[in-house]
Every structure is written in C-alpha cells, then in structure tokens.
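Every protein chain of the complex appears in place save one, which is left out.
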Amino acid sequence: MKKSLRYLIALFVIFTLNFFIPRAMPGDPLANLLGEDYVIDEASLADLRAELGLDRPLPVQFLRYWSEILRLDLGYSFRFHDRVTHVIGARLPWTLLLVGSSILLGACMGTLLGAFSGWSRASLKNRTGTVLFLSVYSMPPFFLSLLLLYVFAFRLGWFPLKGVYASGEWTDILRHFFLPVMSLTLYLAARYYLIMRGSVIQERDKAYVLYARAKGLFGRRILFRHVFKNASLPIVTLIALDFGFIFSGALFVEIVFSMNGLGTLIYDALLARDYPVLQGIFLIITVMVVVANAAADAVYPLIDPRVRKGV
Amino acid sequence: MGRRLSGLAVNLSLLALFLMLHPLSGSSPNSNPPDERASPQDPVLLRIGTTDLVQSANILLDANLSLFAHVSNPTLMKMNQEIEPEGQLVEAIEASADLKTWTLTLKDDLFWSDGLPVTSADVRFTLTYLRDKFPAAGWIKNTVSEISIVDRHTVVIRINRPYGRLDFEFTTYPLLPQHVWETIENPLRHTNPGRIIGCGPFIIDRTDLNRGVVAMVRNPHWKGPESQIDVVEIHLYKNRDVLALALEREDIDIFYEYASSYPYVNLDRLRGSGRFEFLEQLNLGLYFLGFNLKKPPMSDPKFRRAVALALDHEEILRLILLDNGRKPQLGFIPPSMPAFKPTRECALDRKEAARMLDEAGCRDRNRDGLRELGGGKDLRLTLLVDPHKPFNARLSELVEEYLRAVGLRVSIKAVEGSSWVSLKDRYSYDLVISRTSPWGMLMHASWATGYFDARRTGEGVLHTVDDPKFLALCDDLLAETDPGRFRSLAHRVQDYYAENLPAVALLWNKIITPYNQDFYGWELDPLYGLFNIDTLLSVRRKQP
Amino acid sequence: MSCLKIEELSVRYSTSSGALTAVDRVSLDLCPPPSSQALALVGETGCGKTTLALAVLGLLPANAEASGRVLYEGRNLLDLSEREWSRLRGDRISAVLQNPSLALNPVYTIGHQIGEVFRIHRGDRRDDAYQKAAALLERMKLGDVKRRLAMYPHQFSEGMNQRVLIAAAVALKPRILVADEPTKGLDADLKSAVIEELRIAGAESETALFLITHDLDAAGILCGRIAVMYAGEIVEQAEARAFFAEPKHPYAQALLDSLPERGFLAIPGHPPALTAPPQGCRFHPRCPRRMEACRDIRPETSTDAGWEVRCHLYR
Partner (left out) sequence: MKAAGPAFSRTGLVLFLVFFIAALFADILAPFPPQERFAPYTPPDGTHILGTNDLGHDILSELIFGSRVSLLVGFGAALIATILGLGIGLVSGYFKGAADHILMGVTDIFLLIPRIPLIIILAAFLRPSSWLIGLVIGLLWWTSTARIVRSRVLQVREMDFVLSARCLGFSHRHIVFSEILPNIIHLVLPKFMLTIATAMIAEASLSFLGLGDPGMKSWGMMLNFAFQKGALVNGLWWWLLPPGLCITLIVVAVVLIGLSWEERETAGIAAGG
C-alpha cells in the first residue's frame, strides 16, 4: 500500500518533469515542420500553434497534458502525422520483442553461467569466461552491436543488414532479430553473469550449503537445489530496476541494426523536436519501469518467503 | 603473468578476428545476398537505398516521402537540364503581358492509377486544397485571386500582382486527385501506408516502415513511354555505413540521397569491385560560411574579405571532398547553376588577411596572438553549426583553425538542427556554417537570394542582407521575364556576392551516385539527381 | 567392535596469517565395547572440537588438510571422494550442525528440507518424502505438523529449528550421529527437549551419538564416555560417571569447577592461539599444578583401564 503510493508519487513527478523538460529547451517545434522554403502569414502560423496547443499559457497546457494522459491520449505528432499512441503502438511490439527475448535469454544465460562460474573453483575455463563477460560488460552497447553487424552480417553475410523483417514470415523475422537479440542478450547476460557470480560466491560459504553437503548432496546438485534460488534473488530486483537501462541498450541496438522500434523513435523525435512523441515514449518507458518494479515487488515474496507478510 | 594479461588477450583476440576477416572482404560481401533476388521470370525490381528516412506515410508533409512521391504525384512543371521550368503534366503555360493571368493546359494522356482521367478540376482542387490546408503554401492565399476552369484540360489562374516566376512555383507541389483528397479533412493528420492514387508512371504501393521499404509499382493507366522496371523499392537505412555495406553486398542496386553524394571515401572500394558505375554532377547547392551582418565586426566587408582570405580552400577540397569538387569562387554560386559568372577564386593569403583585419580595427594590441576589438575587448567569435549534417563537424574544425592562424578566436557552438534554426533566427551567432540545397538555390529570386534576403524566413535561411541594392536586385529578378536581362541580373547578383561577401562558399562538391552495372540507361536530373521520372522510364536491366 | 575409530587424526589449516593445527594427533573410539555407545567431546570454544566433527563428516573447508585415519566399516573416510561421501552422509553418518537457523535454507519449507533426506538417499518422490517428513515430526510431538511443515525456517525459533535438524538427521536411522553443540543457546525447557530427542534417537535406532559440546550437563546425560579436548589435543578420556566423580587432568578439573553447581570458578587466563600453541604441556600456562617438566616436555597419554590422561602428574 505504502509502496504503491510511492509509485504513484514517482509517476506524478516524472510525468510532470516530462512536461516541463522539452518546453524548457531551446528550439521551436514549428521550425522543422515547415521546411526551408515557405512563405507563411502570421495568421496561419497562429492557427498552427493553436492546433498544437502551443499558444496557451503554460498552466493551461499543463492541465491539458494531464487530462489527456488520464484519457490515455498522448496527443498528436506533427512529425509522424498520426496520433502518438498509434506511432508508438506501431513500434512498441518490435521493441518489446527485442527486449523481451533478450531479457529472457540474457537472464538464463547470465545466471546459469554466472552460477557455474561462482560455484566452481578457479580454473582457466572459469577465468576465461569471466574475462569475456567482463569485456562485454565494459563495452559500450553500440560497439558490440557494430562488431556483430560487421562480422556476421557484412563479412560473413549470414544475416540481413537492417529492418525487422523483409517478407514477414516468422523465419524471416527470426533472421532479422537474431543479431540484435544476440547483442542485447550478450550485453544483459554479462551484467547478470557478474552479479550472479558474485552472489553465488557469497552464498557458497553459507551454513546451509555445508548442511546440504551433510545431508548427502554434492557438487552441482547443491548449486541447483539450494544455492541457485538464494543467489538469484538480487537478479529479480535488478531486472526490474534495469528496465529503463535495458531500453536504452535497445536504443543503440536498434539504431545500429536500423530497426523501427522505440529507440530509433526517440532519436528521430529528438532531432525533429517532436514533443508529443518524446513525451509519449518517456511516459511509456516510465510506466513500464514502474510496472516492472511493481511486478518484481509482487513476485519477490513468491521466491523469498522471508519478505512474505502475514504468514 | 599470463593470467594478468588475459583481459588484454581477449581483446587482442577480437582484433585478431577483425584482421582475419578483413582479407575476406573481396569475396564475401558478394556471396549469397540473402535478401529477395529476382530470377529472370520474376518482375524486374529496382532497389534504391537511401538514408533519407521516410517517417510517415504522408506524401505532402513527410519531406522525404514527398521527394520520392514526385514520380507518383508529379508536379505540373519541372526543371529541365538548363534549370528552367518546363511542362511536366502541363503541355503549355502562358502568361498575359501584365504577368497577372496565367493559362495552363494539361496533357491529355494523363490518368490516375484508378483509371480516372486527370482534369483541370484536379489542378484547381490541388491549389485551393493546398492554399487552405497546407501551411507552407501560404503564398497562394496572398497571391492567387481566382482559379477558373476553362475546359477539361485548361485552367486559368489570376494573381493580384505581376509575378513572372509563377511557373517556378508549380515545380514544387504534387498534383492531387480531387476524388481522393476532397474527403481528407486535414492533410496534417493524414497517413496512408497503403496504395496512394497517383498519375505518374509509378505509384506508391506500400509504405512499410517496419520493413524500411517504400514500394512503388507501375501505374496501370500510364499512357507515356513504358518502363522496363516493374517494381521500385526504396530501402530506408538509418545509417550510412550500413547503407554502404548493403550496396556492396548488392542488397540494393543504387545509392540515392537528395543532394548528397555517396561518401567519397568509400568510392575506391566500389570502383575496385568492378560491379558499379558512377554518375557525377556538380552539386547545385554548396556549403558556406555565413556572417551575422547585423553585428560588428562581421558587418564590415573588410573583415569578411579577410576571413575569406584566411580560409585554405585548397585543403578543404582535399580533406573534406577528397578532391571530388571544385575550388569555390567569391561569387558563391557554383558553375552548375545557370548564368554562372566566373569571379575571383578563393585563395589563401594569411598575410593579406592579417593586414585587412588590422585595417578593420581588429588588432592584437596585447600581443597574445589573438585579436581584440577596437575598445581592447577580446574578440570572441561564435561559430554556429549543426554537426549532424555531413561535412559540418569537420568543416567547423578546419575553419576554427584557419581563423586562429590569423589571430581570430572562434568557439564552435554545435547544436542540433532545431536549435540551430532558432539561434540563427535570433541572430545569436557571429559565424555560421550551413549548406544550400539545390531547390534552395532556386527559391525566391534564385541564385541563393532566398537565403540572404532579409525579408524572408525558413529553415536554412539566414535573412541577413537588408542592403537596398540587394533587395532591389531580388525584386527585379522576380519581375523580369526577358531572358537576356534576366541573365545580366543574375550576373549582378554574383558580382554582389563577390564584392560584399554576405557568405563565403566553403566547397563546391560533386554528387557521385554509384549504381550497379546490372542496370543501365540512367538520366540525371539537375535537382533530383538519379531519382526522377525520366530515369524510371529509361533504365533497364541487363539480360543475364 | 567400534563403529568409528579415529587414529592419529590431525587437521591443519593454511590461512593468510600462517598455518595452524586445529586437531593434533587425536585418537578416539566411538562405541568401544562394552561401555555405552555415546561419546561426548567437551572443551572450550576454539579448542578444535568443531574441526574434529567436520573432519569426521568429511566437511572440512578447502584450506584444511587432514592426516591420520578415520575408520568406518574398514574404510578410511579421509580417502573417500566427494561422491562416495555423499552416499554415506545423511544416511549412515548424519550430522546436527551448529546454528540451526543458518544451516536451514531460508527459501525452502521445513517439510521440503526434511523430506529432502528421503529424496536424496531413498529416491522418494516429492510427495512421499513430504509424508515421511510429516510422520517424523509427528513422532517428535511438534504440534500442528501440517502447518509446521509448510513453514519456513525464519518463522521458527532457534530451538524449533534445532529439532528440525535432529529430525532430519535421525530420519534414516544412521549408524553415527555427529551433533555439534545441539544445546547451545537454548533455554532450559528446550534444552531438555532436545536432549530427550537425542537420547530417544540413540536408544531406538542403534545410532552411535558423537556429541560435541561445551555443555557438560548434556554430555553427562547423553554419553557413556567423555573426551576432553584442549588446544587441539585430547587431554583426558574416560567413562562418564567416573570422570564426573573424579576428573584427573587439571584442565578437566577446572572445567568441572566452572560449572555453576560446582562453584562457578572461572579458569584463569585464555585458551592459547592454535597458530602458536605453548611448548610442553599446552595447558601449563593456565595450570594451577604445573611443574618444571610441563614447560618443556609434552606429556604422553597414559592409559589406565580405559582411562586416558595426558598429564605429567599421571605418568
């Protein structure tokens, strides 16, 4: 209850920021709309401003902004000539596909390999894995994507260079998504690997591990029957808190692979000063982050009985 | 020891991977392009790659889609090779002696792609529709007093003041079918990702932004010369590197960007592969260094001349263009424009530049190597630039350095496009780097007057010159119809630029467009380059 | 016939601050006939008791090295692989470890954790194992069994958790039960309950109890033999009743004197650091009856009718 109130306050504050930031910045949204060769009289200009709601005093604009949000109306994009909800709606599924599959794969890969690495004693294989993941972790996401694009799409020609699909069949979509998902997966896996590894190393010396051995378990059976669940607790919170971060990673991946997703939309809207779209995306991402956190709050007690209430 | 270096080793092995793959470059890009490849019995497909990103399926307002739509919804007039307006959809255009009544006669073999004929009613509809609903066409409201239909093919336009260049205006707006667009209440809020009715040889079939393709098919009711191409696909790339890779890999057949060349540095590779041919034209537009004429010391012509002398145009040509261009002249306008008048070539002379700066009152009084203004105040110049446009970032770096060499302190203010426009409109800069577009060179009274005339506004327009002499020149040009006098006025504009230097051209560049050898028969349009109606009608694919 | 025979067992730790010998040439017999089966190992905290227990269970940490022999059914347990050990542990040799609340896994239910023993060693399915766990708790009279089984360790008191550990440890009727400080930190009621359970377990299932404790009461109640450990060595080993009546080693005497009912006399000084144990008799710096020889000469163990003492007084 207290938690959900906090989320509501957070949403309110971020939404409010979302309203003011673009308006506080230099640049006129009309400048890009009209192009370089135009003759326009003041009256049409005023009409246009009125149409975009830019003529009202700020408080009125602010109230309108809120009433629109509450009606799930994100306004109208004069760059994309469509409702913002449509513009975002058309791209959101692709981004969600990219982000969703990457989180899934990245979390599996990262936690599993990280758990193995943290569990087994130092060995060359273990060390190489850690160094590899550490390098990926330390690489800017665009650099990783570019390396993959260059090697696998261009040099080897195994994958297409751009877009989310060509023909639209699922195998075709798969081929288009393989490298982007790979980039983001590796990037996320590296993060979860390091955290899981550290977490398992901490858990490894706990008393319950000794007791599990005393019961007759040994080796990886202890890891999977006892340590894994405990060690992966921080990952759950991390994935939720990371949601914004993951989206930004997706942004760079989308730009490199020319995918029509939310990330590229931010970039395009940014250069076009498209306030409504920028605000819309920021809002959607914030809502998703909050939802992810609330979901984590809901899921966490299921795997960690210690925080369960009223039992 | 080995362990300590293992982090380094992994990264080195990445480098090694890169190196190993590098020698493969000759063969692998050509192997097995996985995207759809046409076999002989398939329809002939022409794939055009561009970074001119279409962002919405709106042929009027999306700057890039409207560019491609000029083959589906052509303009009434077009610019011919001499860069003069010429009928495209109209057969004849006549102006009355007082230049206030214009009569347009449409060609009679034009049909919309749904089979209906193109009529004068469509012309009237288009003009009134744009007048009422399209903000940038505001001039129609102020200028056109009556549009009347004479017969199916003839329409008469009356305007409220003599205007000799009305035909120029008809080279910009696409013709819209009345029976489709009259139901579209607000073009600002309209998108159509499906088939768009047009009357050109090709029509837009689908605008699929997720696939990143605008697909065009032949207009079944086109009565003109038949195209050998069945489908034109415009592939949209979000970055130029990937586009270049796609071209090499033959995912696409030609590279096309409005008023932009294929990156010069990638040309050698394409030449080496032997799979490509190139079309070259000198750009109508150019990159320039503009001055804020409202502020001293930029308001002093001596200062501006000194700046021009301080620039090393030869090095700019070599470094920025890799010699794919020409050394500009002080007359600003490149020779690709009609009525070009040779003026003095820009030449580096630091000594003379320093002398003229001294003369203009910018001296280095405290001997710190940098010049001060008359009152002893440090002279700090702000160079406004949008680094997202090609060349701009490096150009500003070089200009900053050249000016420092003659004792002028310049700080680069890099901002993205929209802020650039607002700062430019508020005159909050001293120097500015920008470019002119081919169309921009022709707007207003042509010869780049549109960029300088203080009475105008617009995205790239500096509107810095309010010299009555220049404004009178513009007005004379706008009202002139006699070709001979027109030409001499154009020369006077170039002389004005050379003398007064409202801006200095930084580079005159070639536009080089590579295309795959599988196709031949390309036509170059001075404004639109390789992508134009004539090309689509003449280009054909080699038989395998 | 003894079921567990410890011969000359030493355990050395290598740590960052140097090597230390936590268990020094210890020999013990569990259930030597004809006396009672249970053996108690008593001594102060840090004397090496727990290390000895872990060595017997094969649970020594990686930086420990054991030498000597721990014989069980003719095999030296020190030579077993982890896989071989896993078949013994929890089944034939089981353990009640210290700190029950930490030893239980916080994220699994009590029922799951008790039942696990059946799943590991008897291959039972999850449900069957749970049923058997229920039956086990039923016998221990832990109250509302169904509810308790579905609870988590953090919802139990320390004493409850201790009894859960005992339940799991005796579930498969092991031959040997190593219990490390099972009564530590419990109040009197719980303590007697725990002691009672251990006693029943020993009596019912022919399990030999190896009790490691500093609690002499519990040792007296549960065990027929007492071994006293000091600074890694066994200093005295005897039949319990006789030992309590008349301990021989000065350390054992001091230990008994520190009991509340015997005067509550604290032993002067501190136990020595195992990294650098005193020369000669290890107890001599604190010994009220030390002699010249104690300083330099390490006393040998003398045996008198099963009564072992390591002291110069009893040569």
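Order of writing sets the labels: A, B and C. Residues in every chain begin at 1.
The definition used in the following text is that contacts are C-beta pairs under 8 Å (C-beta built on N, C-alpha and C of every residue); 3 or more make two chains touch, one makes a residue touch a chain.
Since the model is a prediction, treat every value here as computed from it, not as a measurement.
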{"item": "Chains still shown that are in contact with the chain withheld from the display", "value": "A, B"}
{"item": "Contacting the left-out chain in the complete assembly, out of A:L54, A:A90, A:L112 or A:L134", "value": "A:L134"}
{"item": "Hidden partner chain, touching residue among B:L284, B:V415, B:L506 or B:I533", "value": "B:V415"}
{"item": "On subunit B, residues whose C-beta touches the chain left out of the figure", "value": "3-8, 11, 14-15, 18-19, 22, 25, 239-241, 244-245, 248, 263, 265-266, 269, 318-319, 322, 387-388, 390, 393-394, 396-398, 401, 411-416, 419"}
{"item": "Hidden partner interface residues of subunit A, rising order", "value": "6-7, 9-11, 13-14, 17, 21-22, 25-27, 118, 121-122, 130, 134-135, 137-143, 146-147, 150, 194, 197-198, 201-202, 205, 241, 244-245, 247-248, 251-252, 255, 266-267, 270-271, 278, 281-282, 285-286, 289-290, 293"}
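To be clear about the criterion, only the chains that are shown with their structure count from here on.
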{"item": "Topology of the chain contact graph, where touching chains are joined (line, ring, star, complete, other)", "value": "line"}
{"item": "Centroid-based (C-alpha) most distant chain relative to subunit C", "value": "B"}
{"item": "Identifier of the chain whose CA centre is least distant from the whole-structure CA centre", "value": "A"}
{"item": "Intercentroid distance (Cα basis), subunit C paired with subunit B, Å", "value": "88"}
{"item": "For subunit A paired with subunit B, centre-to-centre distance based on mean C-alpha positions, whole Å", "value": "37"}
{"item": "Shared interface positions of subunit B, touching two or more other chains", "value": "none"}
{"item": "Residues of subunit A that touch subunit C when the two form their complex", "value": "121, 206-208, 210-219, 225-226, 229-230, 233, 303-306, 311"}
{"item": "In the complex with subunit B, residue positions of subunit A that touch it", "value": "25-29, 31-41, 44-45, 47-48, 51, 76, 78-82, 90-91, 94, 127-128, 131-132, 134-135, 147, 149, 151, 153-168, 175, 255-256, 258, 260, 264, 268, 270-273"}
{"item": "Subunit A-touching residues of subunit B, taken from the complex the two chains share", "value": "3, 6-7, 9-11, 14, 17-18, 21, 24-25, 28-29, 31-36, 53, 55-58, 61-63, 135-139, 141-142, 172, 188-191, 209-213, 235-239, 242, 245-246, 249, 251, 388, 415-419, 421-423, 425, 437, 439-440, 443, 450, 456-461"}
